[in-house]
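Below: one structure, written as structure tokens.
With one protein chain removed, the remaining protein chains of the complex are shown where they sit.
Chains: A and B, in written order; residue numbering restarts at 1 for each.
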Amino acid sequence: MPLLARFRSIGVLGVLLLLVIGAAALTPQHTFIQEANLKTLLALGPEFGIIALGVGVLMVAGEFDLSVGSVLTLCGFFFIWLVGSGLNPFVAALITLVSGIAIGFVHGLVVVKARIVSFIATLGFMLTWRGLAEILTAGVVRSHNFEQYPLFTQLVTGRLGGVVPMQLIWFILFAVILYFVLQRGRFGNWIYATGDNVEAARAMAVPTDLVKLTCFMLVGFMCSFASLLQITRTAAFTTHMGTGWELQAVAAAVVGGTSLRGGRGTMVGIFLGALVIMVIDNMIGQARLPYEWTYIAFGLVILGAVLLDLAVEKQVQRATA
Amino acid sequence: MSATSSANGQELLKMVGIHKYFGRVHALRGVNFSVNRGEVVGLCGDNGAGKSTLIKVASGYHMADAGQIFFEGREVKLRSPKDARALGIETVYQEQALCPHLSIARNIFMGREPTTVLGLLDQSRMNEESMEALASMGLKLRSPHALVSALSGGQRQGVAIARAIHFRAKLVILDEPTIALSVKEVREVLDFVRHLKDQGVAAVFITHTLHHVFSVADRIVVLAHGCNLVDIRTKDTTVDELSDIIARGTLGDAAPTHKPESEAAAAALAQQATCEEDTEAEQEI
Partner (left out) sequence: MQRRTIQNLSLGGFSTPLVFIITILIFWAFSPGHRFLDPRNVAAIAKLTPDLGVVALGIGVLMICGEFDLSIASVLPTCSFIFTQLLMAGVSPFVAFVLLLPIGAVFGLINGLLVVRTGLPSFIITLSTMLFWRGIVYVASGLMPISILPYIPTGSPFAQMLTGQIGPVPVQLLWFLGIALVLGVVLHFGRLGNWIYATGSNQDAARAMGVDVRLVKIVCYMIVGSLCAFAAMMQATRLGSFAATQGIGFELKAIAAVVVGGTSLRGGVGSMVGIALGVFIIQILENGLILLRVPVFGVNTFIGLAVILFVIINNLTNRQLAGQGF
């Protein structure tokens, strides 16, 4: 397993390097590798990347969450509303994070207890939460001046040593923590087992329902954390936050070698997969392609990633048979 | 149904009057079942007789709808596999209960992973101990890192049984461990069971192949349609006699021609009669 997984991650790394080189070469005036763009990429990208990490772990546990974009939006609304009503941003952030976890808990409960296929349940919640955000904000565009909280903005969207975006630091930090949880910890073993063979895991007294519930809560937490980053950065709220991210997050995980059937995937792979998606998204913008092209691009990326994974899996099976 | 909680010190597991429903399916209709210390009991019966359901009740996977379970003389409630394991009941399920994409070591320690001070998996201990456990069963595998999906069927059963032995089970339940195995692999698995017995561990061995069970079991219990049919010591019966009874699924026809040869068979006959009365009574409702 470690060997194969490592090979798989090296494959993703190769794809990432190719993409970066391609983007550097092909974007008009090589804007892709210019400092300004790299800074944007590494500051904006993690908003998506952090969510993708959570979605990846959930997929290892064998479930999907297609509501991430909507949870991001709803949490973003909570945050700007709380801060706007004069609350200390740290307190507001805490409440937002807790509400994100609570939303994840609801998702998990519906999947685990009501036994609804997770992609349908979260598809339903995708409509529900974004609709709720739209009702609550009542069409008003909300903005807020975050510069009055230098400490908070410094922590969330500042630059470490004036260079490295804090968002990137958070992204890497979460990836490292999740690496230890998933691949080196006891709970991680349960996550793999739950995704690989629920019945077996249950028979071995692994609390599979709890495992899934926790993973859903992790995704909720990651969405709410990303909403803090995005709201603080843009200082405004729209109901279009994170549209399309649900699929891109699945794509990131799959590109990184996570199985759509659960039970297989590594944090390194998921991390690199998230970077790949971040780069593609940025490239499309840099290449000045009309927005419509992103649909085609991501449609093909997901399909490509999925087919690649299938090929890898077939090879693995042939090798072990 | 009369229930006695007296244990003669020999009795390890005793199940009395177990009922289990799956919606409309009445899978167990008041089954009695017991295993003594260090005894290997063969559990037989036709497809759907309720064998797997009975042992899933014993291993905490299913809760019985009625009936009592005693372990080492004390009444116990098994609400989850965890409860059963805590008592020392380990189960190797018919549907191979291993995670194919995880390593042997991770599978053996599934749910009971040792951790270091930092809360991380103690991987070196897991690797060492799992190799030891496998070696103690006479299983030589290359590395604890190998994925279970790369093992043969016999080896997988070996891993599952090693898991049970390693955690000092008092009773190991094996649900059709020889199904879909080659002749050589079957022999391996039967050796594993003898290993268990040598170490004083009791076992329940479910199979459709009477020859397998005859070579290892001390006693054989036959279920039919969720009722007890036969409970007899292996040396008091023959493969032919038992396969005849299982095929017919009842002692009723056999009784006139074939006088029950042992007390156990006679008792079983009586038991079956009560069980069938129950069934008829229920159908009237």
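Operating definition for what follows: contacts are C-beta pairs under 8 Å (C-beta built on N, C-alpha and C of every residue); 3 or more make two chains touch, one makes a residue touch a chain.
This one's a predicted model, so the numbers in the text were calculated from it and none came from an experiment.
Asks: Among A:L94, A:L127 or A:V176, choose the residue that contacts the chain missing from this document, as touch is defined above.
Replies: Hidden-chain contact among the options goes to A:L127.
Asks: Who touches the missing chain here, A:I10, A:A25, A:L94 or A:L303?
Replies: Considering all chains, including the one not shown, the answer is A:L303.
Asks: Extract the touching residues of chain A with respect to the undisplayed chain.
Replies: Missing-chain contacts on chain A: residues 110, 114-117, 119-121, 123-128, 130-132, 134-135, 138, 239, 247, 250, 254, 260-261, 290, 292-300, 302-303, 306-307, 310.
We adopt the following convention: only the chains that are shown with their structure count from here on.
Asks: Provide the C-alpha centroid distance between chain A and chain B, rounded to the nearest whole angstrom.
Replies: The answer is 45 Å.
Asks: Mind pulling up the chain B residues that touch chain A in the complex?
Replies: Per the stated touch rule, the residues are 59, 61, 80-82, 85, 91, 93, 95-103, 106, 109-113, 115, 119-121, 123, 145, 147, 149-150.
Asks: Touching chain B in the complex: which residues of chain A?
Replies: The touching residues are 1-2, 180, 184-186, 188-190, 192-193, 196-197, 199-206, 259, 263-264, 317, 320.
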